[in-house]
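Only one protein chain is missing from this complex, and each of the others stays in its spot.
Showing chain A:
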């Protein structure tokens, strides 16, 4: 091949402009931060927030509503990706506001790295969301994970945090290995790593199903690790607990969106033909997660650890929607089922961000407020924030009129519509178990007397955002229609 014959077509950069902007700004902020003398890093913080906001705007502006590919089909732009990225940016902005005061009180965290790593993590998630190639997904995951490993260890004098980072890194590397191994098998079976091509070859029956199946097993194991579902959940409690709460907040919120996206891209987008196999695997993971997550959460006294187990159970519940997409080769209910999962994961992220945000709001210099008992008598100290936290807890427990109920409802109706009545009954049984520990948090806030009478110090912006977060949980519970329809609509246009 001569040089003239090679084609140098510039990829359509427009589709990925949000990611490109974020990357450029992250590099820029890294340099700018070197010259910031202010130990509060106000400029870095402001630039980071601005970057995220612009990235959200750009995401909306370049969204065409069509499915479009670029970078030699390694990247896809579609409505599902756009919605998830928009939400991702907004969640990251909120999360950074929540963690601002916490970070300022802790010199180890208040460095430029906190912000640049956050941006790189966000970039990694955006790449995951828009990937149309197994390797793109892998790159996105690694970018996210490596940023997070670093962030967990930011407070390097803390033994707990270092240990958590180490665990996270070792297990995360293992999971990445599994994922890569699975991808290599899928390549072996289909001769391609491009998700759309893999799907085509599978539909036309050109793949070696045995090899493919092995690949699917490894892939599902890798995904399960990233989602944090049983039996690949070991890292979740330790990392949630050990990481500085500001970092826990990041880990516990936005990455769930990205994890959902890669499940959709790889399993639904690429391997739908093998749906029967991966659905059965996810089914087992899902039931185990709900069981282990809910029962183990009961025993926790540390709020972050309790919420970690709760996250495991929630991801298990979310997976139910993915389990029932294709029933006996019939994909009629697929949109209904997948959109219920999407609704679930989006509302979970809102609730989870609010819950960890509340821990940050109650923390102050030298006080972490991460034990459940630290919430004692919150109703006396601040009736409004107690009410907000109560709404979060009842939402997570799935009690109406809060959005968590409708999330559970929409998944359950998909499960029942697919004919898995026993699965729905198992799911509600584990929800009942789960209700106990959420109720306990409410009990501590309302029934117990405060041990700590210190007034709540929080800046106005955090108070306002937290109030909105609580109201969002209630308002989405009163009027869930809009978000539900949006989820169904974007999936209809993207699949």
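A few points about this structure:
Criterion: a contact is a pair of C-beta atoms (placed from the backbone, for glycine too) under 8 Å apart; a residue touches a chain by one contact, two chains touch by 3 or more; residues count from 1.
We adopt the following convention: contacts and distances are computed from a predicted model.
Selecting from "NADH-quinone oxidoreductase subunit M", "Tryptophan synthase beta chain", "Maltose/maltodextrin import ATP-binding protein MalK" or "ABC transporter permease", the unshown chain of this assembly corresponds to "NADH-quinone oxidoreductase subunit M" (UniProt protein name). Touch with the chain omitted from the figure is made, among A:189, A:362 or A:484, by A:484. From the set A:57, A:90, A:417 or A:475, the residue in touch with the chain omitted from the display is A:417, counting the whole complex.
Not every partner is drawn; the one left out touches chain A at residues 379, 383, 394, 399-401, 405-406, 409-410, 412-413, 416-417, 421, 424-425, 428-429, 431-432, 435-436, 439, 442-443, 446-447, 480-481, 484-485, 488.
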